[in-house]
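Encoded as structure tokens, here's the structure I'll be asking about.
Note that one protein chain of the assembly has been removed; the remaining protein chains are unaltered in position.
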Amino acid sequence: MSRDSVLALQDLCVYFPLKRGAFRRSRQFAYAVDGVTESVGRGEILALVGESGCGKTTVARAVLGLTKPTSGSIMLQGVDMAQAPHKVRQEAGAGVQVVFQDPASSLSPRMTVHDIVAEPARTRGRPDGESLKSKVLELLDTVGLDTQHLWRRPHEFSGGQCQRIAIARALASDPYLVVLDEPTSALDVSVQARILTLLSALRDARGISFLLITHDLAVAQCMADRVAVMYLGRIVEKGPTHAVLSNPLHPYSVALLASVPSPDPTQRSGAAVLGGEVPSPVNPPTGCRFHPRCPQRTDICSHTDVRLREVSDGRSVACHLAPETPVGA
Amino acid sequence: MRLLFSDRLACVGVALIVVVLMVGLLAPYLAPYPEQGRGQSNLTERFEAPNGQHLLGTDNYGRDVLSRIIYGARIPLVMGGAVLIGCLGVGVPLGGVAGYYGGRVDEAIMRVTDVFLAFPSVLLAIALVAFIGPSLKNTAIALIICWWPWYARLVRGITVSTRTRQYVESARVSGVSNLTVVRRHILPATIGPVVVSASLDLGAVIISAAALSFIGLGAQPPTAEWGLMMNEGRPYILDAWWIATFPALAMFVLVLSTNLLGDGLRDALDPRSIR
Partner (left out) sequence: MKSGGDAVSPSRRIGAGGWGSGNSHDREELLVLHDVRLDFESLRGTVYALNGVSFSLRAREVLSLVGESGCGKSVTALTIMGLLQGPQVRIRGGEILFQGEDLLKKTEHEMVQLRGKSLAMVFQDPQSSLNPVFTIEKQMVAVVRAHTSLSKAAARETVEESLSVVGLPASRSIMTAYPHELSGGMRQRVCMGMALACDAPLLIADEPTTALDVTIQAQMLRLLRRLRDEKRVSQLLITHNMGVAAQASDRVAVMYAGDIVEVGAAEDVLVRGRHPYTNALRACLPTGSTAAHLKTIPGGVPDLLAPPTGCRFHPRCHLALDECATSKPPMLRVGNDHSVACHAVAAGGQEMRRV
């Protein structure tokens, strides 16, 4: 697993204290991420999938250093981001970049494309104007953006073009890991296809690893090498993309897959639709967190907690009912 | 800017403010009786009604009211500008720090602003000036102390909402230092609202400063200051109405034009009108 991992999460927990007013100390927490262990290898694309509130975005923010983990460790290229000296952490953190979902709000409305893309390069060293400009032009060319647009501002671009600018900015600091937080959710399908093709090509050409956060299983399927399905702050199932998505073992993964509407009207899903909604992360259910919605729950599920266990090569599932060895994995 | 100048009323405001500024600057050349403008009394011509020699009449010391108004034009805009710059100087950094770092710092700074805002501001200013002694400089200091919390709050609010914007987070992820993030991403977002707020406040500051002078806590005689002139003319308002009325009119026109400018700026800088 950890052959040459650029990112390793060990039992990562992020709890948010609930606001209780100015003078009272909060004792309640939202368990946004609760014990996530995962790693991303060099040049690998890992997709974290799940519905809103499952904690996938919080994992991403913790990796980016935007949210402080409550406990557990984050290792970036072998550097422990909680303990290593400041300089070393800064060095390791600089190689991690991000592309957010909303192209309109992830680019500063007051800056030109040149300044946006040049900003990361400016923070390290002070390159002169000409070499900076040529670097920016090269990046714009890489992401397939017309280099004439150099001095325009974000509002003059379409959503897809903005996302290309955001990708160019992420590439500007020569990252080894890019976090993609729902990179195509705000885009039309024809534009989405182009951005996915671009990202895929970047991985092949530059060996960048991606941590892909998405709720769209189709996107995960065509992009990721491995998938981790999250539910209420925990990974419930993980493994190679093809294996997980073609033969899901956890009842939640099964339901998630069955819920995706097929674009083929002749394949109307008759499968049972998952009832209920995701419970609040403030009072997560006891035992297996999925048990109140699980169509296959048994007594043990409601009182005994369940941990991820490996069921076959590279595949793990957190379910009491999962077979010891999967069929046809 | 283009949007601002497409607004007729705002143009009028700007033009009037420029006129007042120029009049103040060129007072020694424009005033018919410069030495009277500076305060020299001329007891032979007291209480003269407006006439060919003294277009706006003379006051109780025989000084030419027009000359004094012209000399008085120097004070309000300088006063307003100084007070607002002082407020920005105190309020913007404090608000920015409170908003950007949050937590206890935020809590502490905001409670201090609460304390200041809980007092009626003019009353606070009167108390302060009474304490540190009446003068134009002290009036400015008192008004800054009364006014900065508004700017701290405004800037804090904008900072809090901007800090969580994704482009700011992207910059932080790129390793941009806190100071640079604030300078490059957060301060520019505050400029528009702060400028609009300051231009709308300019009139209020001018009036407050004049009010303090009017009650004797600001400019001291024989300085030509419009508020003070109104006070000096007050006892004679029935017999020599021109002494108090013309400074009041001048004040009215100036405050009106700052409000016109403020409204124009607000419309021009409104994010909804961009694009």
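For clarity, chains are labelled A and B in written order, and residue numbers in each chain start from 1.
One rule holds in what follows: contacts are C-beta pairs under 8 Å (C-beta built on N, C-alpha and C of every residue); 3 or more make two chains touch, one makes a residue touch a chain.
Just so it is clear, the model here is predicted, and its values are computed rather than measured.
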In the complete complex, the chain left out here touches which of the visible ones? A
Of the residues listed, A:Val40, A:Val79 or A:Leu256, which one is in contact with the missing chain? A:Leu256
Against the hidden chain, subunit A presents residues 51-52, 158-160, 188-194, 196-197, 199-200, 215, 217-219, 221-223, 241-242, 255-256, 258-266, 268-269, 273-275, 277-278
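Here is the rule we go by: only the chains that are shown with their structure count from here on.
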Go ahead and note the Å separation of the Cα centroids belonging to subunit A and subunit B. 51
Seen from subunit A, its contact residues with subunit B in the complex are 22, 64-66, 90, 93-94, 96-98, 100, 102, 105-108, 110, 116, 119-120, 123-124, 155, 166, 169, 172-173
If we count contacts the way the header does, which residues on subunit B are in touch with subunit A in the complex? 107, 165-177, 180, 184-185, 188-189, 275
